[in-house]
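Excluded from the complex is one protein chain; the other protein chains are retained at their positions.
Right, chain A next:
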Amino acid sequence: MEASVEPGNLAGVRHIILVLSGKGGVGKSTISTELALALRHAGKKVGILDVDLCGPSIPRMLRAQGQAVHQCDGGWVPVFVDREQSISLMSVGFLLERPDEAVVWRGPKKNALIKQFVSDVAWGQLDYLVVDTPPGTSDEHMAAVEALRPYRPLGAVVVTTPQAVSVADVRRELTFCRKTGLRVMGVVENMSGFTCPHCAECASVFSRGGGRELAGLAGVPFLGSVPLDPALTQSLEEGRDFIQEFPGSPAFPALTAIAQKILDATPAQAS
């Protein structure tokens, strides 16, 4: 028997997507950020909830580091990263006194903050809420999935890199999704090859093919391969809008195709 939940601060959020991996450093925050930017360019209002408490990367990626979080009647006001207020963001990064401050918390304290992030941020009207997670299958993931369950997320985008070491962890993440009843919207293979800017030869820096194979084996959609792209890395370092500024760059077609697949997979009416 499910207790009915006051929609509260998530009442105006139409669709929720979690970005997961089992593996660290595969590009979850990158994909979360670029997905949000691409959806914004498709005319959508997007929020990003960064529940990576130990390594909150999103503020820098959207040039929002150091911003203050204000309170309103409904709770925390998320930080708008642009003048048009089309992308809003909440991250523990905004709550730290100093950027180098380490959040050295055990599980229970992390769970408590994540529950607050889900229920106490006044998101307002959003087409999509993208939830970026840390690597693993532990406290943060269980807390986020449990807190979001009543709002029936659209599903999870699972990110991997091509090599076996990464795929091995991501298989476990897919099991986590199955066990927690989280629908997998698809697998993204990131860092999928590098085209040398000097001679145009493509090198498989982190092996090849693992992501597509994994999607096939697990019976989930393959959303696409994103190549290594120094312009993308540079944009993230500087908090620039890659989708707007680098339409000719190698990663652009893959990232926009992934966003389009998400749009296509979104049901027409609000949940």
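Just so it is clear, a residue touches a chain if its C-beta (ideal position, glycine included) is under 8 Å from a C-beta of that chain, and two chains touch if they have at least 3 such contacts; residues count from 1.
As a convention for this text, contacts and distances are computed from a predicted model.
Hidden chain, UniProt protein name from the list "Cytosolic Fe-S cluster assembly factor NUBP1", "Acyl carrier protein", "WD repeat-containing protein 34" or "Guanine nucleotide binding protein (G protein), beta 5b": "Cytosolic Fe-S cluster assembly factor NUBP1". Only one residue in the set A:E173, A:E189 or A:D241 touches the chain that does not appear here, and it is A:E173. Taking the complete complex into account, A:G24 is the one of A:G24, A:G74, A:G216 or A:P247 that touches the chain left out. Along chain A, the points of touch with the absent chain fall at residues 22-26, 29, 54-55, 57, 60-61, 99-108, 110-112, 134-139, 141-142, 161, 163-165, 168-169, 171-176, 179-180, 194, 196-199, 201, 203-207, 228, 230, 233-234, 236-238.
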